[in-house]
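Left out: one protein chain. Kept in place: all the others.
Labels A, B and C are assigned to the chains in the order they are written; within every chain, residues are numbered from 1.
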Amino acid sequence: MFDSSKEAKKLFECIIHPVKLDRFFNELWERKPLLIKRHIANYNDGWFSTAELDHILRQENIQYSVNLDITSYENGKRETHNPIGRAYAPVVWDYYQNGCSVRLLNPQTYSRRVWKLLAVLQEFFGSCAGANVYLTPPGTQGFAPHYDDIEAFILQLEGRKNWKLYSPKNESGTLPRFSSDNFSEEEIGEPILNIVLDAGDLLYFPRGTIHQATALEDTHSLHITVSCFQKNSWYDFFEKLMPRALQIAFEEDLELRKGLPTDYLHHTGVVNSDKESPERQFIMGKVEKLMTSIMKHAPVDAAFDQMGRQFVHDSLPPVLSESEKSCSIHGTGERWDSQRQQVTSMVEIEPDTMIKIIRKGAVRLVMEMDQVHVYHTLENLRYYHGTEPQYVDIPIDAAPAVEFLIHSYPEYVPVDSLPLDDIQLKIDIVTALYEKGLILTQEPLDPIYEEGVDENEAPM
Amino acid sequence: MFDSSKEAKKLFECIIHPVKLDRFFNELWERKPLLIKRHIANYNDGWFSTAELDHILRQENIQYSVNLDITSYENGKRETHNPIGRAYAPVVWDYYQNGCSVRLLNPQTYSRRVWKLLAVLQEFFGSCAGANVYLTPPGTQGFAPHYDDIEAFILQLEGRKNWKLYSPKNESGTLPRFSSDNFSEEEIGEPILNIVLDAGDLLYFPRGTIHQATALEDTHSLHITVSCFQKNSWYDFFEKLMPRALQIAFEEDLELRKGLPTDYLHHTGVVNSDKESPERQFIMGKVEKLMTSIMKHAPVDAAFDQMGRQFVHDSLPPVLSESEKSCSIHGTGERWDSQRQQVTSMVEIEPDTMIKIIRKGAVRLVMEMDQVHVYHTLENLRYYHGTEPQYVDIPIDAAPAVEFLIHSYPEYVPVDSLPLDDIQLKIDIVTALYEKGLILTQEPLDPIYEEGVDENEAPM
Amino acid sequence: MFDSSKEAKKLFECIIHPVKLDRFFNELWERKPLLIKRHIANYNDGWFSTAELDHILRQENIQYSVNLDITSYENGKRETHNPIGRAYAPVVWDYYQNGCSVRLLNPQTYSRRVWKLLAVLQEFFGSCAGANVYLTPPGTQGFAPHYDDIEAFILQLEGRKNWKLYSPKNESGTLPRFSSDNFSEEEIGEPILNIVLDAGDLLYFPRGTIHQATALEDTHSLHITVSCFQKNSWYDFFEKLMPRALQIAFEEDLELRKGLPTDYLHHTGVVNSDKESPERQFIMGKVEKLMTSIMKHAPVDAAFDQMGRQFVHDSLPPVLSESEKSCSIHGTGERWDSQRQQVTSMVEIEPDTMIKIIRKGAVRLVMEMDQVHVYHTLENLRYYHGTEPQYVDIPIDAAPAVEFLIHSYPEYVPVDSLPLDDIQLKIDIVTALYEKGLILTQEPLDPIYEEGVDENEAPM
Partner (left out) sequence: MFDSSKEAKKLFECIIHPVKLDRFFNELWERKPLLIKRHIANYNDGWFSTAELDHILRQENIQYSVNLDITSYENGKRETHNPIGRAYAPVVWDYYQNGCSVRLLNPQTYSRRVWKLLAVLQEFFGSCAGANVYLTPPGTQGFAPHYDDIEAFILQLEGRKNWKLYSPKNESGTLPRFSSDNFSEEEIGEPILNIVLDAGDLLYFPRGTIHQATALEDTHSLHITVSCFQKNSWYDFFEKLMPRALQIAFEEDLELRKGLPTDYLHHTGVVNSDKESPERQFIMGKVEKLMTSIMKHAPVDAAFDQMGRQFVHDSLPPVLSESEKSCSIHGTGERWDSQRQQVTSMVEIEPDTMIKIIRKGAVRLVMEMDQVHVYHTLENLRYYHGTEPQYVDIPIDAAPAVEFLIHSYPEYVPVDSLPLDDIQLKIDIVTALYEKGLILTQEPLDPIYEEGVDENEAPM
């Protein structure tokens, strides 16, 4: 029984092997760097290669500044050398030969294997996963010291690179919300880690960790940086929760709708903050009481659903296997028969059809304005926010069916078992989800009796 | 000693006479309507009259839809008859003769007495005060039943009008945030008050009270509605407080910067709200703990200052008396001497000059981004938000001087008594405020020795 | 018989006295500067004075940068010293005492006499007239050498100023479309005129003339610059004409709708401009033929009407005399009778009412999209483009009546003489124009029999 959650966990365990999950999350995650020296040069093989980069440059319309950067960092000076327009392979190699680094942005758009890597990891992290690929000529450095706003996993793919990591310069640099500007050497002090990454090795460090890296003199370096947890903190959750809490409290607590005391301006504010008047005490007491009321009204689950909706919009679409395609709308159903010059292979969802959600992390049921929306990743593109958020509108009384399907995952269940009263409603709801690609059947659906085709030609 | 706060209180007491302030705010305000029958037809005289309306239409460029509306309500049908462009008096009277009501918006822009009325009341309420004037032909009604988003004081000026008030239709109509659409007669039920307002009378009712009114058959009706407490509730305060609280907590509490648990999506949201898993319990406990932390960081006084800043921007400018003008930049200082064809009457702030803030409610000291801004109403226009928020930039070490002036009000204090170390700094800060019209001197400043003029002509 | 055209001509003759109109327009206008030394210090008196400036600063909300500039030009360096917010008189005089020049923008907004001056001149020029006032302390200069995009008339009001004028630096500086940046002394060469302007004198120079001026050491200088003919050239007319000509030709000439030859790209363009192929000759011949066709379709009068419409929008509203007010909606008609507490003095346009357009230049009849619009200046404000273009919609069959009124000006004609078939239509059309303030009656209209008021109270 395929379970996308379990697959995701296995992949991540493989990436940080031999470190155990528990140890990683209890001791290292968001706390300190992790270096794994593997002495197995081909451990990371398959995710990406310089040859694949060459291939992509020839096959795809890669645009400077949009998809690819040409950079250098020499004598403390960071430069970007991007021309305008399409990056043709020979021109990119010219820059490389002249000592420039090449950064391919979002390789998942062009590389099916990177796509798959990230699509699986995002399910593990519960947070959108991204990637960049860095190719560095021997003996050079492409970027100035800086820190990023994401958790970083460096997978060394080819060659060797010398990495130096530095502590945040102060408290507010710890787990920061935004990436830094470039630092000068003077600003960053002594490294806390200074090591060489060989092909097959892994380096992890938390957002806020200042870093820089140089390819060794004797070889180029190629690595992929997998990133996650950008804007995925408790703060981001509360940003969604707080305005909703206030809104609900306004509707339910009359005290919050009442006017401020007419004299409040004379007892509050920086000018009056040292005063101890009874009016001020009354006002401050009122503030505290109302705060508590607001908190009590906070719609916690609705805010988590908004986080989930955001996650589903940010995500990559799933990479489907051939067998998954043949058990979903992606590969089965009506098709054009060139021989007979007509449509054939009509299929239908039946009460005993065994079904499941196509991926655990691919859907999110959200209540919005008295409507039920099933947000999903199926029509997302392989570049970030390539579409608007996509959802299926569900009648409110059909919500338990979707909930049931989500909780049943990864088991298949018969359509008939959905907790709804009406068999037609069960079939309708499953068909609606099926036609959006969200449902996997246990077996490929059988085409129904073909003569029916002719009788079905009445205009709609 | 003139005290703008006391003057404001006296005016409001006069408006609700013989009801006492205490009773009004404890029993009626935001709770229920108040009708005061005075049997003194000229009690409200002086604020406005139909003759003044006629005068304004002739002197000012009054625009339909912007400054004036022509309306009717007949057989349950509410219509607006506004032409385009300027409202010339004879055309307005034509509409009136044909049974249309005339609503003059923001009479304070054209009427000095309404301006003064509102400028004083806003200081009493600590909330922007507005007004509309309604003229209704005998036996007609100009508006459909509806409720507004403001506390309403109806001052009957001429003639008589039959008012009917109705309770909010449900809980959420109590102290509402936005005005209603028009209601039909069927929707509103039986009135809770059905009375006739004669000239000199007052009617108050809270926001959310549904109302309609008809001029009696034997006479026209003219009243002015004074409004306040639009978006001035505790909710509005918390709308300013909450995002700031979250922002500060982010900076000071590392826990809030940490990432969400990787599996949070599987234990939260509407789909999981009935689950009792340990993971869910952990997450909910965390939410509560962080909420408490956010509340602890809430910058209450800074948020009140933002309310104050808003109030100062929304306010009318003060109406200054001739003696106030002669003791401030509005009426004193350098002037052009047509005889001598040169500038004369130079004045200067001296250490012993006795000064005070020109109006208690006209300034608000606010800390913003490590700067101190003294927001003020002096350059506001007589129509709403006619200018950007106006402020004087103050060096941070001069803030105690402004605070001292605010707390000293209504007393005059010598410049030298300001709590700063340096006499020049004292004079500079007072001069900066004086030149923006914020400072009143106890006596008109004496022109300094005139021969100095010639020696001062060096280019800057 | 008052004729606004004649009044306008007289005023301009007075301004350039003793130079004759013919000579001015034939020899000087747009060609060369004109200096008139009058030796009558008070010849320009009455238009504006420094005392009026002082008065305006005290009465009006004059804003730095919007309505007033504080400037200096010293040692080749031009600076603007504008603070933010309202310009209080004493602060402005401080700057003046320190050697700064004061420029009041658009004095017509605050000064009734400047308003009248410009409102009359705009009618003479057939082009919007503007003004600035410049006050300069003794021995100083406020602006760097530059040229403007308007015809300039300098009226010296007080004191004395040394003016230097310079020729345009090249052909394209003659009658330019846009004002210049500041020039350095080295760039401008030797002056073509170097004279002193005394109070009462006039200096005219065409747009494109480089100029600078310094107040003499012994006295301040005050002058008003009246400007006109900004974007009022033949070019501006053709900018309106050409797209319309092309549009009409497209509709009427099928040749223009036909496709380009499929091979045109190979015979045209800079790369082929030296070729003499038959295809090129054919194409060039076609271009010429179509050009002629476009020109033939040019809607010349419609384009002039668009210029007229623009002029009417750009214009100041007319300054009406008391007697004009009493013969138009501005001063007559229905009014509120405070005694009787009702509307009185109803008036009506009758067939024998003698009428004329209120100002010749205040209206423009324009055909737009099969509709007839009478654009007018009556609701314009005293600052530039204070309103949208204002017009009265006229039924197409009533257009001859408006045309008749325009051509009859300045004579009064009876309503009945309008060239329309139906007397009611005549009255309706005149009433519509009258209610917008566009019609002047020969005598004030008599109030109709008052008892009618009561009978007319039926709701509309």
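Just so it is clear, a contact is a pair of C-beta atoms (placed from the backbone, for glycine too) under 8 Å apart; a residue touches a chain by one contact, two chains touch by 3 or more.
Bear in mind that the values here come from a model prediction, so they are computed numbers and not experimental data.
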{"item": "Touching partners, among the displayed chains, of the absent chain", "value": "A, C"}
{"item": "Of C:75, C:184 or C:262, the one touching the omitted chain in the full complex", "value": "C:262"}
{"item": "Option touching the unshown chain, where A:15, A:34 or A:53 are the choices", "value": "A:53"}
{"item": "Candidates C:298, C:319 or C:354 - the one touching the absent chain", "value": "C:298"}
{"item": "Given A:45, A:94, A:288 or A:397, the one touching the chain that is not displayed", "value": "A:94"}
{"item": "In chain C, positions touching the absent partner", "value": "5, 25, 29-30, 124-127, 151, 172, 174-177, 229, 232-239, 241-243, 246, 249-251, 254-266, 268-273, 284, 286-287, 290-291, 294-295, 298, 300-302, 304-305, 307-308, 311, 360-361, 364-367, 402-403, 406-407"}
{"item": "Residues from chain A at the interface with the omitted partner, ascending", "value": "49-51, 53-54, 58, 61, 72, 74, 81, 85-86, 88-91, 93-100, 137-138, 140, 158-159, 219-220, 329-336, 338, 341-343, 346-347, 378-379, 381, 390, 435-437, 453, 456-460"}
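Heads up, the rule we're going with is that only the chains that are shown with their structure count from here on.
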{"item": "Chain contact topology (line, ring, star, complete or other)", "value": "line"}
{"item": "Inter-copy rotation, chain A to chain B, in degrees (Cα atoms; steps of 5)", "value": "180"}
{"item": "Whole-Å gap between the CA centroids of chain B and chain C", "value": "40"}
{"item": "Chain A and chain B: spacing of chain centres that average the CA atoms, whole Å", "value": "47"}
{"item": "Approximate Å spacing (C-alpha centroids) for the pair chain A, chain C", "value": "61"}
{"item": "In chain C, residues with contacts to at least two other chains", "value": "none"}
